[in-house]
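Dropping the structure in here first, questions after.
All protein chains of the complex are present and in place, except for one that has been dropped.
Going by the order they are written in, the chains are A and B; count residues from 1 in each one.
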Amino acid sequence: MIPVQYNIRSLMVRKVTTAATAGGIALVVFVFAAALMLGEGINRAFGSSGRQDVAVVLRNGSDSELSSGINNDLVNLLKGQPGVSPDRAGEGGVPAVPGVIGEVVVVVSAEIDDGSGGTTNVLIRGMPAGGMAFRPEAKIVSGRAPAPGSNEVVVGKSITGRFKGISPGQSFDLRRNRPLQVVGVFEANGSAYESEVWGDLDVIRTSLGRSAGVSSVRVRLASNGQFSAFKSAVEADKQLGMKATRESDYFRKQSEQTSGFLVGLGIGVAILFSLAAMIGAAITMNGAVANRSKEIGTLRALGFSRLSILISFVLEAIALALIGGVIGTALVMLLASVEVSVLNFQTFSQVVLSFRPTAAVVVTALVFSGVMGLVGGLFPAIRASRVSPVEAMRA
Amino acid sequence: MTTGSIEAGEAKEAKSEGGAASKAGAAAKEKGDGKGKADAGGPSIVTLRKISRSFQRGRETIQVLDGLDLEVPAGSFEALMGPSGSGKSTLLNIIAGLDRPTTGDAEVAGSNLSRMSDGELAKWRSQNIGFIFQSFNLIPVLTAAQNVELPLLLTHLSSDERKKRVATALRVVGLEDRMEHYPRQLSGGQEQRVAIARAIVNDPKIIVADEPTGDLDRKSADDVLTLMERLNKEFHKTIFMVTHDPAAAERASVQRRLDKGALQ
Partner (left out) sequence: MNLATYARRNMFRRRWRTILTIVVIALTVVIFSAIRTVVVAWSAGADEAAQDRLATRHKVSITMQLPKRYIDDVRAIPGIKAASWAVWFGGKDPKKRIPFFATFAADQHTWFDVIDEMKVPAAQLAEWKTTANGAILGDVLAKTLEVKVGDRLVITSDIYPGDWEFKVVGIYEATRKSVDRNTMVFRWDFFNNDPRASFSREQIGWMMSRVSDPRKGAELSRQIDKIFDERDDQTMTMSERAFQLSFLGAFSAILKAFDWISVGILLIMALILANSIAMNVRERTHEYGVLRAVGFSAGHVRGFILGESVLIAALGGVIGVALTVVLINGLLGPVIEESMAAFFPYFRTPPSVLLMALGLALALGVAAAVLPARRASRLKVTDALRRLD
């Protein structure tokens, strides 16, 4: 075998060419890894956030809480369904946890606080007393929880400070002269909840003029396994006209379109880019073969086989691509602190997503760069292996 | 620009007519008798005074030429010998206007090279200097004729005129039947003769040759040297040649030795 140091040294000698080619590959890997990291971020926001033992009940035909509507009296009917956990009374400082909560969900226009004057939509959730206790993952991280029945709201960690009026200490109107006062910030394990504003059900419902009903109902199940019993009971009752989904599935479905679109877009772009980068690697390796034909001839004359020449050049191409891969992966880590606000197609409101670096992302990105090197370097390496020692030495 | 003397020389050779126009005047007359190996008494075409050339390598300064004086009479054929690193090529490059002395004056073909800009030097070279390199340096993607034509592209000659001159130059070197060949289809000796045709096609006053036979076998080397002798005698070109090869130096009218930056 030809020692790999030989290839590494060859790359180092041609600094400009190596840098240009690796730079191109680094860009591709950057885009690719960024898409993967966004995918991981979306997974965290939607995939991991919903609970297995909570069912989300929507009106039949609605895909999201936003378009769903359920009458007040139907909410109470759900309490008697099989598998539903009874209300738990609070004792000794532990708050009461209801078994069933009906909530109203609405998007409101909010001005983006970046000086652009642009507006977007923010999701507001009005919840009954015990709504926060219903979600043990939610914690107040600054300020305080809203007083029940008041016009106070708390804002999710991801969107704090992004929109005018929706930050602690500020207030915004849902209806004329009925300001909602932001009194605190909550976090919820990185889930999509962190892009929401939470307030009192009745206050928000009145502001919206929708006292007749709620958007959706959440049901705490006695155990995970009770879900199918609950689901079939609810869906069998045509009177109710409702459907039930596990909260975890609901969240995943909520993000499916957006996530598929964003990650697919990113990876699609990266693959298109990689075509160009692979040709770039092929150009560079071809040049290396042409410039070193004498050297290759000498190696062949010394007794190295065609195969070892082939392997040597393929390895050199992979090493070249890996330089780019490492640079691209290192640079993409800078995105770890970046958050992007994108529109969730299903809820038509903004969700703030972060790029999450994971070991899997790093490994996949490096493998991807290696594959680019392999594909780009294969044909030049085949050419190198075909160099005739006699001809090369004469040239 | 003086042009046409190669054609003139050609004509003389072909028709055996005397008295063709020649710009090399006195030197031509002297060489006309065939003895030629003279310390040609013509006016100097190269005058170097107190030439020094040093290079910086890292912190070290390497003095290659040191206070060198040289006069080359017009129409002579001079060979410069000397060990490797003696400064032969540097001296040649200064005469050819490729390099400039650190100090001292270089007057070649009536121009003071020390005072010319890079652009002026390039133009001056194209009119006054013909180059012959050790490794021929033909452009591989161009045919023999196109290689010879290359320097003419810097002139305002018409395409027809250029073609005529290329044909003449290639006839002088005996390769009129190889015009459409590419360098790789030629032998080493033939390549060097194409290079010589390229060197004379512009009708320069001086031909500088850097080891013109270094890459050639004996037979081809002899052919090339005979051709150079002919250029000197028939076409009255001043030739300044750097060589390692005593047999080559033997063919020149003047032999000089350079050692440690000074002429012996």
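The criterion applied here is as follows: a contact is a pair of C-beta atoms (placed from the backbone, for glycine too) under 8 Å apart; a residue touches a chain by one contact, two chains touch by 3 or more.
Everything quoted here is computed from the prediction, not taken from an experiment.
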Contact with the hidden chain (one of A:Val141, A:Ala290 or A:Leu307): A:Ala290
Touch with the omitted chain, as defined above, among B:Phe77, B:Phe131 or B:Phe235: B:Phe131
Absent-chain contact - pick from A:Leu208, A:Ala233, A:Ile267 or A:Ala330: A:Leu208
Which of A:Asn60, A:Ser142 or A:Ser305 contacts the chain that the document leaves out: A:Asn60
For chain B, residues in touch with the removed chain: 89, 93, 96, 98-99, 118-119, 122-123, 125-127, 129, 131, 133, 137, 139-142, 145-146, 149-151, 153-154, 159, 198, 202
Absent chain, residues of chain A that touch it: 16-17, 20-21, 23-24, 27-28, 30-31, 59-64, 66-67, 69, 106-109, 118-121, 173-176, 208-210, 212-213, 241, 262, 265, 269, 272-273, 275-277, 279-280, 282-284, 286-287, 290-291, 340-343, 348, 350
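One rule holds for everything that comes next: only the chains that are shown with their structure count from here on.
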Computed distance of Cα centres, chain B from chain A, in Å: 73
